[in-house]
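Only one protein chain is missing from this complex, and each of the others stays in its spot.
Residue numbering begins at 1 within each chain, and the chains themselves are lettered A, B and C in the order written.
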Amino acid sequence: METVATAVEREPRTYLNVDHTLKSWLLTEDHKRIGILYLIVITIFFAIGGLFAALIRIELTTPAGDLVESSVYNRLFTGHGIIMVFFFLIPSIPASLGNFLIPLMIGAKDVAFPKLNLLSWYLYVIGGSMALTAIIYGGIDTGWTFYVPFSTGYASGMVMLTLVGIFINGFSSILTGLNFMVTIHRMRAPGMTWFRLPLFIWSLYSTSLIQVLATPVVAVTLLLAALERGLHIGIFDPALGGDPVLFQHLFWFYSHPAVYIMILPAMGVTSEIISTFSKKEPFGYSFIALSSLAIAVFGFIVWGHHLFVSSQSVYAGMVFSILSYLVAIPSAIKVFNWVSTMYKGSVELTTPMLYGIGFIGLFTIGGLTGLFLASMGMDVHLTDTYFVIAHFHYIMVGGAIMGFMGGLHFWWPKITGKLYSETWARLSAIIIFLGFNLTFFPQFILGYMGMPRRYHVYAPEFQVFNVLSSAGASVLGLGYALPLVYFLWSIFFGKKAPANPWGATGLEWQIQSPPLPENFEITPVITEAPYHYAPSEEVVHVG
Amino acid sequence: MSNHPDHIVPVRVYIFVFLALMVFTVLTVYAATIDLGRYNIVLALVIACIKASLVIMFFMHVYYSSKLTKAIVIAGLCTLMILFFFTLTDLATRGALQGTTDWVGVPGR
Amino acid sequence: MASHSVTLRHHFENAEQQKDASTIGMWMFLVTEIMFFGGLFMAYIAYRGAYPEAFAAGSEKLNIVYGTINTLVLICSSLTMAMAVHSAAVGKKKMIVLFLILTLILGGVFLGIKAVEYHDKYVGHEIPGVNFHPEIDGHPNVAVQNVSLYFALYFGMTGLHAMHMIVGVGMISFLIFKASRGAYTAEWHTPVELFGLYWHFVDIVWIFLFPLLYLIDLHQGR
Partner (left out) sequence: MEQKSIQFFPEQASTIAHSVDGLYLYLVLVTAFFSILIATLIVIFAVKYRRRADTPTPKAVHGGLWLEITWSVIPLGLSMVMFAWGASIFFTESRPPADSMEIYVTGKQWMWKIQHMEGQREINELHIPVNRDIKLTMTSEDVIHDFYVPAFRTKSDVLPGRYTTEWFHATKTGAYHIFCAEYCGTKHSGMIGTVYVMEPQQFDAWLSGGGGTGTLAQKGEALFSQLGCVTCHQATADVKGRCPNLHGIWGRPQQLTTGASVTVDAGYVSESILNPSAKIVAGYENIMPTFSGLVTAEGVTELVEYVKSIGPAPGAPGSAPAPAAKGAPAAKGAPAAKGAPAAKAAPAATVKP
């Protein structure tokens, strides 16, 4: 270690080596360091959530409940859902990569409210610790959706503590979104107009919009559920005249847009990656940019498609069903534009690019299978079956996590100043892609065959596909373990990264790796559109 | 990022708004004592909206603020309306097709 | 601009940008507050629609005089708050303190009256829970449990509102302390301005709570 330490001393000043004390990290107001703090905690949550998933898949290898009891199994999938949704996926890209990159990409010294940014991280850690405490000591068996009256009157475990933890974490999410929106509005460098913003920024702006507008509703809803559980005020209790379907409305008003909180940043990452490794400006820049906003806005008016069989009014179902298809349009626009970006490009299949094209393929399947669930007659058969599980894992794992991994590999040299092993990284990307499909594709078939979700014990005819799925999960697990190893390895032994290893055009690549504590020595002035790989006079027009 | 100085709102505007708010408060209490059937609630909400608009526009200076501030306020209110409107598409028409799905009570536990 | 250097944080280019960012940030925060209360208002709409008579019966138990006085008190406090911001903008440092103190007093009066009301509810067994036995004899066809829903929402909404008031009172005390030491000038008084936005927002919430909770079917007599 001594040699490493002395090597660091000789290096230029960076945000990493400016101070080494623990205090300098825990009280930092530097958005880059806060991004790394997030990254660490997010990784821990991902590992715990993944462990729960592994246990679930092992249990489901056989139809009987032979590994754990039903009550334990229910705690496993509840823990998996709560951790992955609230404490991994929602903060994953925005809070870690977003925090690190937004000021760099728009030419600012920091986010608008650095103290608030640090506070958000603490709220996240506090909320996460509370939920984790509840899940580990006793566990809860409500399912991550907390449907009433089960969660308020029948479920066991520390439901209150979990609800309060998620409530607190909600404020972390709100404040992060607020911070980002103000930053993007007010902190852009001179010349950085809206249509010169990188697409990643557009997607994070849309994400933040959802975080700010939707999260408070779920916060107050979960608060009411906690009150109901503690005091039996009757607000969601049918025995007291309360309406359990109202809870579902309020819950999905947030939790459907929350899916876009997860997928939009991954779309932004993909836009950056595809453009960089095709060495070409994104096809239809403004369409990709505005479709992010469109997804965010449409995302608010479709939540009722989670309620088709919940005794929701048929007319409301019709409205929500037709509106749900509107989201398909901006998503399709994005996919077609990404693919067209590669057309006549100079394509290099680096690790980030593998994740990028993997994202496009898996997101396409995930998105298209969403159309099944928006179609009411089809949804009646498919909802609450493994088809839904497969669909949203294609979006959340095949989409959001592929995007997260892609982004991490893409910006790792910038974040750490080190290069990871490209060979191992490509290998792991391929393993993840294969393992993922083997895990989740069989679940589509299981779903259509009628296997309900959250089943601990299942009918024997479902076993074949469950075994395939569990086998895939072990491959997937291996795929996720590899990056942990080579990333850590690269921090200590990796080669030093140049400022711009990929030949990208983004502002963040024009500064040293890792960046200065203040990001830019002098405030940059932007004079060009983003992604100026080719001189602007050499433009080919198609279509 | 316009470089305008703070807009100083004249005190008389505040006083006028204040008086209007007081009058509307008395008015809304008075209106509630008249039987207007289902329009009692409508009138009460109209008055409340007028009062809220006065506060937002003048006490909170939105009337003098940038387009961005106005856009934020409008976006918030629109989202709230989305929540109300689409939840009500369900609540208001529930059971309209299948016959009753009224609350029927839960038999003892 | 030298006088600003103490208050301009390093990552901002100039005071204008900093003030703009803070104001927009505050407005966005208020929008999240709208949605936060929005969930409760949605529940209110749903249950008032389902049980109009129970809501009228519950509303009847509220003291209209307290409610009206509190509404007027809050409006007054909004005026004094607006005047505090105005004084800051024109640089009258003593007036800032005066108006902030007035606002604090009015906020305290509101909370005091609210506390009296809550106590009355407690005495009248009108707090949802095991001891909920409101007198609703005047409403033969109203189920007690539905009145309980009304009161759950009453306490939820006014309770959340009162929480905001309490937080506001805490913040205003801090502002008074700073203002009395002359911290806010015509050039820089962003905290006063932002707090003003918050205070007015809390006022607006009450403007809606008052008719929705207190004035249901008032014409049927109390």
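Here, a residue touches a chain if its C-beta (ideal position, glycine included) is under 8 Å from a C-beta of that chain, and two chains touch if they have at least 3 such contacts.
No experiment lies behind these values; they were computed from the predicted model shown.
Screening A:284, A:299 or A:483 against the full complex identifies A:284 as the residue touching the chain left out. From the set A:17, A:43, A:62 or A:375, the residue in touch with the chain omitted from the display is A:375, counting the whole complex.
Contact with the chain that does not appear here is found for just one residue of A:138, A:450 or A:501, A:450.
Although one chain is not drawn, its touching partners on subunit C can still be listed: residues 53, 140-143, 145-146.
Interface residues of subunit A facing the missing partner chain: 65, 70-71, 74, 141, 143, 147, 149-150, 153-155, 238-239, 241, 244-245, 278-281, 283-284, 287, 308-311, 314, 317-318, 321-322, 325, 328-329, 332-333, 335-337, 339-340, 342-349, 357, 360-361, 364-365, 368-369, 371-372, 374-381, 383-385, 445, 448-450, 452-461, 464, 533-534, 536, 538-543.
The working rule: only the chains that are shown with their structure count from here on.
For the interfaces A-C and A-B, the C-beta contact count is higher for A-C.
Centre-to-centre, using mean CA coordinates, subunit A is 35 Å away from subunit B. Multi-chain contact residues of subunit B (touching two or more other chains) are listed as 1, 68, 75-76, 79, 83, 87, 91-92, 103.
Shared interface positions of subunit C, i.e. residues touching 2 or more other chains, are given as 17, 20, 24, 28, 31, 34-35, 38-39, 42, 46, 50. Against subunit B, in their complex, subunit A makes its touches with residues 185-186, 209, 213-214, 217, 238-239, 241, 243, 245-246, 249-250, 253, 300-301, 303-304, 307, 311-316, 319-320.
Considering their complex, residues 108-114, 116, 174, 178-179, 181-183, 185-187, 212-217, 219-221, 224, 227, 231-235, 240-243, 246, 249-250, 518, 523 of subunit A touch subunit C. Listed in rising order, the residues of subunit C touching subunit B in the complex are 16-17, 20, 23-24, 27-28, 30-31, 34-35, 38-39, 41-42, 45-46, 49-50, 64, 68, 71-72, 75-76, 78-79, 81-83, 86, 89-90, 196-197, 200-201, 203-204, 207-208, 210-212, 215-220.
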